[in-house]
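Yeah, one chain of the complex is gone here, protein chain that is, but the others are all in their spots.
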Amino acid sequence: MSELIFDKSRSGRRCTAIPKCGLDEAAIPPEFKRSEKASLPEVAEVDLTRHYVNLSRKAYGVDNGFYPLGSCTMKYNPKVDEDAAELRGFNDIHPLQPSYTVQGALYAMDTLTKYLCEITGMDALTLQPAAGAHGEFTALSLIKAYLLDHGETKRDKLIVPDSAHGTNPASAAMCGFTVINVPSTPEGLVDIELLKNAVGDDTAALMLTNPNTAGKFDINIKEIADIIHGAGGLLYYDGANLNAVMGIVRPGDMGFDAVHLNLHKTFATPHGGGGPGSGPVGCKSILAPYLPGYTVKKDADGKFVFDRAEKTIGMMRSFYGNFLVCIKALSYIMTLGAEGIREAAENAVLNANYLMEKLKDTYDVPFKGTCMHEFVMCLEGLKKETGITASDVAKELIDMGIHPPTMYFPLIVHEALMLEPTETESRETLDNAVEALKKIYVMAHETPDILKAAPKTTPIGRPDETTAVRHPVLRA
Amino acid sequence: MLRGIGMTDIGDLFASIPDELKLKDKLDLPDPKTEFEVMDALSAAAEQNKIFKSCFRGAGAYRHFIPSVVKRLVSREEFVTAYTPYQAEMSQGVLQTIFEYQTTVCALTGMDVSNAGVYDGAQAAAEAVKMYKDKKRQKTVVSAAVRPMTLETIATYCNSAGTSLVVVPTKNGVTDIDALKAALDGDAASFYFEQPNYYGLVENAAEIIDAVHAAGAKAIMGCEPVSLALLKTPAEYGADAAVGEAQPLGMPLSFGGPYLGFMAVKTSDMRKLPGRIVGKTADDDGRDAYVLTLQAREQHIRREKASSSICSNEALCALTATIYCAALGKEGLCEVASQCHTKAVYAAEKICSVDGFKMKFDGFFFNEFVTTCPADTGAVMKALESKDILGGLPVKIDGEDCILWCVTEVNTAQEIELLKNVLEEAVK
Partner (left out) sequence: MSVERDLFYAETHEWVKYLDGGRALIGISDHAQEQMGDVAFINLCDEGEIISAGDEVGDIESIKAVSEIYSPVSGTVSKVNDELLEDPAALNSDPYGAWLLELEGVTENNSLMDADEYEKFIEEE
């Protein structure tokens, strides 16, 4: 039984009391008053606590076990970062306090901005976007503003490889761009010839994830950059996979003009079951005049103050970004330092290659050779042989205490499983996962029914998603 | 491990990256620090920030009391370190809390369907505006009495999409209905207004929504969630969509984020909603099961045809709001709202008892209000700061220097008395 907190409500029960008002109540005029009180739960603190503690036991985080979810960079989230973000001096300050009363907050924003510019090779950066997709929309809005400001009104095409995350084309459409999909080569790279055909005087930009979702660094990146720049377009770097290359190569040096980062992936801030994250956008100086929101600078007295870019595109949201998430990322970068950042990338790539090497004789790995921080397995052959799908394998992994890899992505691989172990996993953890996946491969041939019936160890079995969509029940 | 994959040097792993692109030197970042050193440095930064004992500033971010149980439960590692609940079987905890969040938002707003949350209140407004644009109707109409950052966010979203935006002026601090009617032509997709509005005033929402519907457009009401415990709901007014900033529901001020935007609509617009939505279904054995649902609306399936690129739902903030509402409960949230209003009325009287301070507008307000200021607002703020009070926000209205005050349940009668005394001294 999964009772809702609303089911546990009993009339008259209370949890938190607030101090007496001490003033005569000011009444709300009847014409402005709601007719009935909102039906919120009425529960005692002990019942409230047990309800959510028990729900937490039906959730699974990085702190529970291995989470090799491709393109999501589920690395361990250091606890010191949480403590830093809980400092009262960061929590109990109003965003509209005078800047001289929040010098510590502005210092933190300024420092993180500088660190992220250094890591990406960019000239300027905004911390305002709340998530990766929000960062994409922000960066594309910058590019659009730049193009329009330079009289480039006809550049309305955005080139996106077919291996891209779904957010890329969706963000492009939000900016009114028409998306041109460019197919990948069998090696999972951008097809240079097709790219050449796709560019023209209507090209606004190329959106690229490098390393891409096939786990490959696009070796032709310089040529790609030249093709796009040669046609008068700009290059946008989707930073989802930066964890593979930070400290080794920088988007700015590859030729990119704008980049978004996911602090909740690369910089170890926890995902929170779906946010809050943070998606800062860095750019080269040509785009800096259009940055949104508020940037930090020093005034003549050496005090930090807020500033707005000269031709700012405006606000992407309220205030300055997910500030506390930024504090966590700052704490993380301070802990790692220059060496640690590079080592993190090296170990992420090493772990991925180790895992791939151990699995490639069992499962089909369509993109050959060294991978970066993640790799893709294709289970189409297994499905034909045994009827076992990528999803069946994933569900059995759950019963073995491992969070499944990303399923059915990238779209260019059928029955795909995409694994990203990250740098924070030990060799033992990786060996254990290899063993589990090899065992499942045997089971697929010998006892497929067990896989079809998995998972068995979870609070529920496979849910009926069809009914959920056909007859939506979206609240109690 | 390196030898295990047939390599000798860690650099071999990066052979596919052209050498001329690789960094020649190490990054220009400080040396690694220990946990002790990091906390030391960041604590020093945090201490440079002034925490005011009393806060009379709101304007989009509000200081409320946060019960201990909220933070404790939200900090459970299983919630904090989980990813988006794609694997329903092992994520029932997260999925159920989102379902409870959606139920909470529907209870507060009276609307039929809520999504799982978006980035913040301003972005929720921009998403709602986007949701109602179609081939025939592309224009967005917004009241001038909305929070400036929300207006700016809507403007950015419209600019990027290449659609037009019209701002309807105010009259005595609220939306000018005649100007609104004039702005609502056949191109108008939606009208966005806030309740209470930026100046704290309660709008004539019934009249506004009638006018919007008469023009065939959709009415989007931006709501302050604590006030919803007492004030007429967007559903009662007949609004098509209710959005707002959920920060007052248990999230600290935290210098502007992370916050949480809520979005709720009528059933008929359910499939237009952007973002995650959790639904209830059953597993093979008939057990209750929660899943991410209606996913065909979303970017990972619809790609360039999706209504939005948003994926994350600020899940931990949604959990915070859900637990906060349950901790305060049905009666408690009403008490909080009632105290906010009662103390604001009291504060307005006290402030206006000081020579030269007058109410700028005469309409009904909830817990924010605007007064005139007989002295330089900067000097008044300095005087308040010296007594550990963050005063209201200085704003210019029609060229006049005014102050936008905010009072919540955490402000005491004694604090308000002190505020009055300092103001008296400051303008002497």
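Note that the chains are named A and B in the order they appear, and that numbering of residues resets to 1 at the start of each chain.
We take it that a residue touches a chain if its C-beta (ideal position, glycine included) is under 8 Å from a C-beta of that chain, and two chains touch if they have at least 3 such contacts.
Computed from a prediction, not measured in an experiment: that's the story for all the values here.
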{"item": "Omitted-chain contact residue, chosen from B:K26, B:K53, B:R72 or B:K305", "value": "B:K305"}
{"item": "Residue, one of A:V53, A:V305, A:A453 or A:V469, that touches the chain absent here", "value": "A:V469"}
{"item": "Residue of B:S43, B:Q138 or B:Q295 touching the missing chain in the full complex", "value": "B:Q295"}
{"item": "Chain B residues touching the omitted chain (full complex)", "value": "271, 295-296, 301-302, 305"}
{"item": "Hidden partner interface residues of chain A, rising order", "value": "408, 465-466, 469-470"}
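Heads up, the rule we're going with is that only the chains that are shown with their structure count from here on.
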{"item": "Whole-Å gap between the CA centroids of chain A and chain B", "value": "21"}
